[in-house]
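Got a structure for you, written out below as structure tokens; questions coming shortly.
Of the protein chains in this complex, all but one are displayed in their positions.
Our next item is chain A:
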Amino acid sequence: MADIIKLENIEVSFQQKGRTVTAVKNVNLNVEQGDIFGIVGYSGAGKSTLVRTINLLQKPTAGKITVAGTTLFADHKQQVTPKELQAKRRNIGMIFQHFNLLNETTVADNVMFALRHSPLSDQEIETKALKLLDLVGLKDKANFYPVQLSGGEQQRVAIARALANDPEILISDEATSALDPRNTNQILDLLKDLNQKLGLTIVLITHEMDAVKRVANKIAVMQHGEIIEQGSLRDVYLRPKAELSRQFVGGSLAAIETLKAFNLGKLGTDQGLFQVVFSAANLTKSIILDLYRELGLDVSMLYGNIEVLGNEPVGTMFILVKGNDDQLASVPAFLGDKDVEVTRIDERGIWND
């Protein structure tokens, strides 16, 4: 699939009290059409600043931004006229942590505000606004004022407003961070639904790993303005390379904590520690028994867990295998044949490919 958002060597720096503060450093990011791309990181990592460059709410100091085939920014300056940028922004919906609805107008007017410059007639605009509110399940609240709605409902209105001009891209800037867990999940499911129904490409920034786990297919981890790791959700989640990803993404964090608690110390030379990851398709396979029966290995299970990534349940297991070097070395190939991902790790839980 084609890249719908292409960020090349993006850098954003601010002048603050005479000092230059670099919020985003040399970021390269490609989002493909139909992706739900999660960008995670602690507060202050530069996530918000980075995604704001996509629709030029934040002008970068350097780099090149291409959205849906149009170069918006290159050679240190904006490449489109303000009018063109306004038109382009209507193709990039955005939702925010604090909803940012207009409080002095009704819910329907909020959506219609986004359609102010559409070629539709007034009648069509009204019909469309109601259709959008119906899409987010709020048709009966069209004449309410935003303050009369709950946080989750307000965010739905914001989504309806962001989708008013049929954008190809939706940017979600911590959109679920101010919501309670139930509303958070409903909003995330709505986003996923829109992604599937409308083919909407979504860039989701959040500090909540659970949100990304629920909906994203790709993920990037940011720290100190840089992307320290990116890839498919499954890869980064299950085999994080950077230390922060391991802490933050934490697919194996709980497991590693558990291993530490076991206080394994140094493994014996005849022992190997493996992480075994299997998907729904392999749930019924008896991996541990096979290792014993076919390779004659002693296997003890230290940790097991099943997570749902996207809609797919993924199991993680840590096993301690006893055998000679040759036998231990044959484990990855043996299980690999069974479509199970195996990684040998050392006793501290550090990947050891």
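Here, a residue touches a chain if its C-beta (ideal position, glycine included) is under 8 Å from a C-beta of that chain, and two chains touch if they have at least 3 such contacts; residues count from 1.
Please note the rule applied: contacts and distances are computed from a predicted model.
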Considering the UniProt annotation of the chain absent from this complex, which name among "SufD family Fe-S cluster assembly protein", "ABC transporter permease", "Cysteine desulfurase IscS" or "FAD binding domain-containing protein" applies? "ABC transporter permease"
Across A:94, A:212 or A:291, the one contacting the chain not displayed is A:94
Would you indicate which residue among A:31, A:50, A:67 or A:114 is in contact with the undisplayed chain? A:114
Can you list, in ascending order, the chain A residues touching the missing chain? 55, 57, 86-90, 92-94, 96, 98, 100-105, 113-114, 116-117, 145-147, 158, 161-162, 164-165, 171
